[in-house]
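Only one protein chain is missing from this complex, and each of the others stays in its spot.
Just so it is clear, A, B and C label the chains in written order, and each chain counts residues from 1 on its own.
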Amino acid sequence: MPDHSSDARFERLLRRLAGHSSRRGILARLGATIVAAPVFPLLPVSHAQSGKDRSVRGKTGFARTAQTKDDTQCDYWRYCAIDGSLCTCCGGGVHTCPPGTEPSPTSWVGTCINPDDGRAYLIAYRDCCGSSACNRCNCDNTDRATEIYRPSTNNDIIWCFGVSSMEYHCSTAVVVGTAE
Amino acid sequence: MPDHSSDARFERLLRRLAGHSSRRGILARLGATIVAAPVFPLLPVSHAQSGKDRSVRGKTGFARTAQTKDDTQCDYWRYCAIDGSLCTCCGGGVHTCPPGTEPSPTSWVGTCINPDDGRAYLIAYRDCCGSSACNRCNCDNTDRATEIYRPSTNNDIIWCFGVSSMEYHCSTAVVVGTAE
Amino acid sequence: MGGIGRMRQRISVIAALLSAAGVQAQAQTPPRPPELPVEESDVAALPVLGPRVVMVNTNWGSTGARLFDGDTGKMLGLIHEAQLSNVALDPAGRYFYVAESIWTKGNRGTRQDMLTVRDARTLKVVREIALPGRLLVGTRKHDLGISADGRYAYVYDFDPASSIIVVDLVRSRVLGRTEVPGCGLSAAIGAAASLSLCADGALAVTTLDARGRGSVSRSESFFSAENDPIFDNFAVDTASGAAMMLSYTGLVYPVDASGEPKAPTPWSVQEAAGLPRASTAPLAVNWLPGGRQPMAWHKPSGRLFVLMHMGEYWSQKEPGTELWVIDSATRRVLTRKKLKHKASFVEVSQDAQPLLFLNEEETLWVLDAATLEQKHEIANAGGGTLTTFGPVR
Partner (left out) sequence: MGGIGRMRQRISVIAALLSAAGVQAQAQTPPRPPELPVEESDVAALPVLGPRVVMVNTNWGSTGARLFDGDTGKMLGLIHEAQLSNVALDPAGRYFYVAESIWTKGNRGTRQDMLTVRDARTLKVVREIALPGRLLVGTRKHDLGISADGRYAYVYDFDPASSIIVVDLVRSRVLGRTEVPGCGLSAAIGAAASLSLCADGALAVTTLDARGRGSVSRSESFFSAENDPIFDNFAVDTASGAAMMLSYTGLVYPVDASGEPKAPTPWSVQEAAGLPRASTAPLAVNWLPGGRQPMAWHKPSGRLFVLMHMGEYWSQKEPGTELWVIDSATRRVLTRKKLKHKASFVEVSQDAQPLLFLNEEETLWVLDAATLEQKHEIANAGGGTLTTFGPVR
């Protein structure tokens, strides 16, 4: 279980959200920017979905019908707030960018419930950038997705900041921690 | 009736196919190139469709059902060999490019029968270039259309030579003479 | 190739053409209509755009902002744009402004953010004003604002820190950048201000001083950007600074952004229809607003047109299956119209007998806004935000 009461967890998580890649000094440049922005709630973990109610009554429509077997379908559990082409249909994987693309060190996040263990996980939706749109398995799930003035949970923005190309190819869904 | 036996007609026609625009010296540059290419039959006028048989038996499927009333439909008589978006659906006209685009001084050609007068006309399909695809009223008619090694009657080539942008927007169908 | 060789080839081509096409006798069928004249190629110009013209901005895929005459249903032209661009009309109708981001090699090379100024009649590029950045996002109207007097453009940037880039359109240069931390969007308000929404549930107004430098003032927090966000594509009257905003649950916020930003008092579209307010609880199925541009505001009559669907909460992108016409003065739903086709975008013209525009996928529908009778169904019109030309954006 992660230690919720220590700064270390948040530092770790921020590093992870920022891809903890120091390649090209991204973390130094972007990490600081993200942290500096005073009212981005980077970790939307404190609300309904991350609470304890894992009964049918506590789950969104997406969470009630989500599955854990096929990550090329829009109803795969991690995709509760994804928007775009699934990288799993494009030569990549659930946390793997297809050949010729780069994972963005920045991302929007979702909080999705894994039906196998009943836990809410924090999912970083990292866009894979650098090639033209894959355009396969297009999904647009909107659990707790917000507008662009609250960008950390907005899935319409092209999240290709800090990579060499801003061409959007597909989106991955990376487990970056629990949200309980 | 044009005088078929004089060079003047061909000179005139070539000028017309080249848009007879001396703006930016296009004719000087391209006109010469076209004329110089020894085996482009620039005027495919000598064959079946330009012969005398205007009966049902002498007409292609397109010509038998072509109409002269609505130039926003693919079966409008001039469009017998057009490929692309009709400029008549894009803010232009049958020989008018939409705002923000330029007619190419070069074109492919078709020989289409006007059901109102029974004549075969030589039609220059001039692409309008400079804006992204209009993408409306897309037609692909293929009467006497050929492959790219016979380019003067190929409708797949982006015929935006000699204009400031090669971005394809739509295609016009300009009467440049009779083909009888 | 030498000139002489060229000339020789040319003569032989003409000879070949002559022998092929040359001497066919003309069959004379007596009472024939005259030959069609040979034609010249020309280029159309746009008309002056009235209030009943709508712009459909397709900024993903087959890009281009397509203009349609609402009365005839005909396309008037396409304003070229790069992917993920914003397009706005100069209030005086002289220019289109395209905020776009282009790489020198398509997906690679040097990034060039620019405000491309196009003549509103010819659509030709008049000039390009280099920008120091801009956000790349689809289907948002208020990433680019033009001040009511046409002097300033406000370009919203997020990189990923939030700021508004102010462009002096008279001098064609960037004046500067104002940070709007924790806020987003840059809708124009009056002559020298820009309206944003913030993640803490406040409004922020960035006001320019005499030298064009912005200072930000914020309202109290009045909504939850996390639990009941206001849709980015709200309706704002640039001239007066009045705006109508709509939240995911269906709360309408009548905003006055003309002075110091004040927290508005919301009312519920469901209550306006005699229904209870929408619940955000799972399993609760409500009538909810949804789509990408879910509300239009006819300012002269005070009517709102809202795209509504039945669903659980967090279905905010679902297209509308009903159109609700609401009198914002009495806060009563006047009509609930079941739509023949779902729609994600709605806009209304600001004239006395307004037209209503609906868009979904690539189809545009034009309706009489009073009778809701369909006047045109326009195929392959593109898909994206709808804009009419007038004070309300």
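Note that in this section a residue touches a chain if its C-beta (ideal position, glycine included) is under 8 Å from a C-beta of that chain, and two chains touch if they have at least 3 such contacts.
As the structure is a prediction and not an experimental result, all values here were calculated from the model.
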### Contact list for the unshown chain, restricted to visible chains
A, B, C
### Summary
Contacting the left-out chain: of C:G61, C:G93, C:P254 or C:P391, that is C:G61
### Summary
Touching the hidden chain, out of B:T88, B:S131 or B:T178, is B:S131
### Summary
Note that chain C touches the absent chain at residues 61-62, 80, 82, 100, 102, 104-109, 112, 125
### Summary
Note that chain B touches the chain not displayed via residues 30, 33-34, 36-41, 44, 47-48, 56-64, 106, 130-132, 140, 142-151, 153-154, 156-158, 160-161, 164-167
### Message
If the hidden chain were put back, which residues of chain A would touch it?
### Response
1, 4-5, 7, 10, 16, 19, 32, 35-38, 40-43, 45-46, 50-52, 89-93, 95-103, 114, 116-119, 121, 126, 128, 130-138, 167, 169, 172, 174-178, 180
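Everything below uses one rule, namely that only the chains that are shown with their structure count from here on.
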### Message
Among the chains here, which has the CA centroid at the largest distance from chain B's centroid?
### Response
A
### Message
How many angstrom lie between the centres of chain B and chain C, each centre taken as the mean Cα position?
### Response
35
### Distance from chain B to chain A - Cα centre to Cα centre, in angstrom
52
### Query
Distance from the CA centroid of chain A to that of chain C, rounded to the nearest Å?
29
### Query
Could you say which residues in chain B touch two or more other chains, in rising order?
none
